[in-house]
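Inspection log for the structure reproduced underneath, given as structure tokens.
The complex appears here minus one protein chain, its other protein chains still in place.
Per-chain numbering from 1; labels A, B and C assigned in written order.
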Amino acid sequence: MADLSVNLNGFKLKTPIMTASGTFGYADEFEDFTDMSKIGAIVTKAISIEPKKGNAGDRIFEYKNYGMINRIGLENIGIKEFVSKKLPLLKQKNIDFVMNLAGNTVEDYVNCAKIAEENDIKAIEVNVSCPNVKSGCLEFGTDPVSLENLTSKIRKVYKNFLIVKLTPNTSNIEALAKSAENGGADCISAINTLRGLGVKLDITPFGIKKTFVRGGLSGKCIKPVALYMVQNIKQVVKIPVIGIGGISSLEDVLEFLAIGADAVQIGTENFTNPDITEKITTELDEFIIKNNFESLDKLKEELRK
Amino acid sequence: MADLSVNLNGFKLKTPIMTASGTFGYADEFEDFTDMSKIGAIVTKAISIEPKKGNAGDRIFEYKNYGMINRIGLENIGIKEFVSKKLPLLKQKNIDFVMNLAGNTVEDYVNCAKIAEENDIKAIEVNVSCPNVKSGCLEFGTDPVSLENLTSKIRKVYKNFLIVKLTPNTSNIEALAKSAENGGADCISAINTLRGLGVKLDITPFGIKKTFVRGGLSGKCIKPVALYMVQNIKQVVKIPVIGIGGISSLEDVLEFLAIGADAVQIGTENFTNPDITEKITTELDEFIIKNNFESLDKLKEELRK
Amino acid sequence: MKRNHKSKVINNIKIAKGTYKLSIQSDIEKVKAGQFLSILCNNKTLRRPFSISGYENGIIEILYKLKGEGTEFITNLKPDDDIEFLAPLGNGFDVKNVQNALLIGAGIGIAPVLFLKKVLSEKNIKNYLITGFKSEQEKIEGSDKTIIGGSVLDNIDELINEIKPDMIYSCGPSIVLKKISDTGIKHKIKTQIAMEKVMACSIGVCRGCTIELKDGTNKTVCKDGPVFMGDEILWRI
Partner (left out) sequence: MKRNHKSKVINNIKIAKGTYKLSIQSDIEKVKAGQFLSILCNNKTLRRPFSISGYENGIIEILYKLKGEGTEFITNLKPDDDIEFLAPLGNGFDVKNVQNALLIGAGIGIAPVLFLKKVLSEKNIKNYLITGFKSEQEKIEGSDKTIIGGSVLDNIDELINEIKPDMIYSCGPSIVLKKISDTGIKHKIKTQIAMEKVMACSIGVCRGCTIELKDGTNKTVCKDGPVFMGDEILWRI
């Protein structure tokens, strides 16, 4: 096996392919479907200070094989239950993970990060980009000043690996990336979902039944946007960048590596193929060996020449 | 035939389905491939005050059947040649059209609009969202204050039908829509292309050949984003809104009408199927007749109930 | 144990108007009626969930209606074609301590209760299956009583008074299910309702398919369900 390891500014991954927040739960369910040890790290569903019930009504809308729209609304068990019930399992099973966290106020984030610090959680990913919750949180995601302030406050209470995850729903992702870096983030991940609306019309003799799902667009259709933004972010920051958006094949992973991504996350494709991360990781390994690139680092070099 | 006509705030279209700027040229070439009289109106390729040569290098990148990325860079013949060579043809052939215009400075826009006014051009669409030209023009597209200023200056010199076309590359399309309305626009069209990057890697024994195309993403993959933004715009302005983005079927047109679009434009799909607008228009007509909706207006009502 | 199966189609036949029966080879050892599987469709982002309508010696059977592109993909599968699916998923119907069951299937909702009827009969538990279809052409065989055109709810009170079931099982459109749940409450009979919701992961991780219970909790249809006690569901219709 080739050396696939990545050192993200001190945070070490055995492979560069992680699973994205909200698409892999807390890792527990996926054991039946894939070999967890092949995954670089799993990112948990967003955790907030209090449990959240999420949105009522339809939460999922499929857009053919192009992607999907979700409006889960950050439903989650809250950090206390995460720490008491899920964390011991993750540690016991030796699963490398990143805790994704979301909040409505700066205090929420800071308090969550504190608890993460106290419980020796090795890495957190700050979700400032959830487009499907009304209250405030998109603000941090689109205003560079608020984002730098938020990041630096989290930085003060959290000493381990701090990832800030950016939203594509902005005209200036570069400024946001710089804010995260200036605020003290160790790493940036991008992108979260694009804003999208799914419409389904059932036209029957008795009238027209309409389904509307407004939320976050993910999957294959967002890949060009993600590539664009990751490339732009790489040009303005020195910290590592994790590329996310529409990845479903080894080719996609190589494209993100070629434009400078240090690692990647796979989201929606986990629903289509629950063993996709394991599969691509195996393919990456074989690809490196077949082409005599020796290691992931060497491959990255070749791709960026 | 059903009554498909639309009155957009005074600008009358015989059908609600137009062709989008940059995808139908100046209408001349398409005569060989489709019946122009079936098209609501064609929107010309963006015209600027001076001719533009556009970008060097690869300009087109296909992303499977999801869409494409272009970086034409607003290559065009300039308004003088448009007025002297293309305008007479359009008038002679009795083609309903909208002149799309782009510029680098407020003066550019105003001067173009003046010439449009002098030449009795019935409608213009102001492209403030071209994402693939470096110089300035994206600014108007993302800053509400500049956009209102720009719109009102154009309004002063141009009395006919004024459409402002918005970019999706912003965190606040609602504010931009309101700016356009406040500035005196008669109508809004949305969306222009999303920013996107296409990457192609050819991995050969002799090395890795890379193609990068950074530009505007269009086609099926952007439909959910377009639907989302058009719905949001409709909620904040009173003027009519033309929906654009990823339309390739009657179903797509109905979805845009259902969320409130007053008319639509078809872009990328013209490349796939040059007679698509004619085809969907015929289908729309048949659909209205088959379901006894009588007219487009009645259909819109039913779709919005 | 539930997992991702890469297997083969045995048979895929039309059994009624717009309705098909698909049989799939598998090495699954045990399935409960009410459980479902989730099929990968190559032209779709999300897998498509279907109730298991029969199981014998590893062979899994589903009954499905042609709806859109996903089921269209499935109708095109031929014997010996590859098929990939997650199974068995969900909790299934609970038959413990039941002695006299009324089973109600509205339309294609017959699928899981047909399987349940077989299970109950094998356990010698008294049962009665009533189903309803829009038209004779859409009718699927196997019920004790079939209503064509009308609703399975039409004479439901009389039927309950006659049969005196100690448990009602049902699957179908949610508007029907809510009424069955209400009927159960009225007659003080427990109902077990197989719910449907659009699913993304179908294994309980994405929280895309939740319904609310009266106790204020959110439950996933795919993992906590699809079968819920009717009187615990907070109906939103």
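Everything that follows uses one rule, which is that a residue touches a chain if its C-beta (ideal position, glycine included) is under 8 Å from a C-beta of that chain, and two chains touch if they have at least 3 such contacts.
It should be emphasised that the depicted structure is a prediction, and the values quoted were computed from it without experimental measurement.
Enquirer: Please provide the labels of all shown chains that the missing chain touches.
Expert: B
Enquirer: Which listed residue (B:E62, B:E117 or B:E174) would be found touching the missing chain in the intact complex?
Expert: Answer from the full complex: B:E62 touches the omitted chain.
Enquirer: Would you mind spotting which of B:G141, B:G196 or B:G219 touches the chain that isn't drawn?
Expert: B:G219
Enquirer: Applying the definition given at the start, please give the residues of chain B touching the unseen chain.
Expert: So the residues of chain B touching the missing chain come out as 22-26, 29-30, 32-33, 45, 53-54, 56-68, 70, 72, 75, 219-220, 268, 270-275.
The rule is short, and it goes like this: only the chains that are shown with their structure count from here on.
Enquirer: Just curious, how far off is chain B from chain A if you go by their C-alpha centres, in Å?
Expert: Between these chains, centre-to-centre, one finds 33 Å.
Enquirer: Whole-Å distance, chain A centre to chain C centre, using C-alpha means?
Expert: 35
Enquirer: Would you kindly tell me how far, in whole Å, the mean C-alpha position of chain C lies from that of chain B?
Expert: 47
Enquirer: Residues of chain C that contact two or more other chains, please.
Expert: none
Enquirer: Which residues of chain B are in contact with two or more other chains?
Expert: none
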